[in-house]
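All protein chains but one are shown in place.
For chain A:
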Amino acid sequence: MSAAVRHTDVAAYALGLLEEPDRRAFEGHLPACPACRHELADLRGLAAVLKELPSFTG
């Protein structure tokens, strides 16, 4: 059902936007992919910054 994991999934994963099957698939991909692990660490900081926003409704 879920397509193959792509490296760009890391952003949706960091923001918590993936549904369960995709989320698990991406977590399966992580240990084998240093690039995604590195990028995830970066994007987590960004996700934290967005979370601090009071209420953005653009």
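Heads up, the rule we're going with is that contacts are C-beta pairs under 8 Å (C-beta built on N, C-alpha and C of every residue); 3 or more make two chains touch, one makes a residue touch a chain; residues count from 1.
Please note the rule applied: contacts and distances are computed from a predicted model.
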Omitted chain (choose from "L-lactate dehydrogenase complex protein LldE", "RNA polymerase sigma factor", "Glycine cleavage system H protein" or "ATP synthase gamma chain") - UniProt protein name:
"RNA polymerase sigma factor"
Tell me which stretches of chain A touch the chain missing from the display.
3, 6, 8-12, 14-15, 17-19, 22, 42-43, 45-46, 48-50, 52-54, 56-58
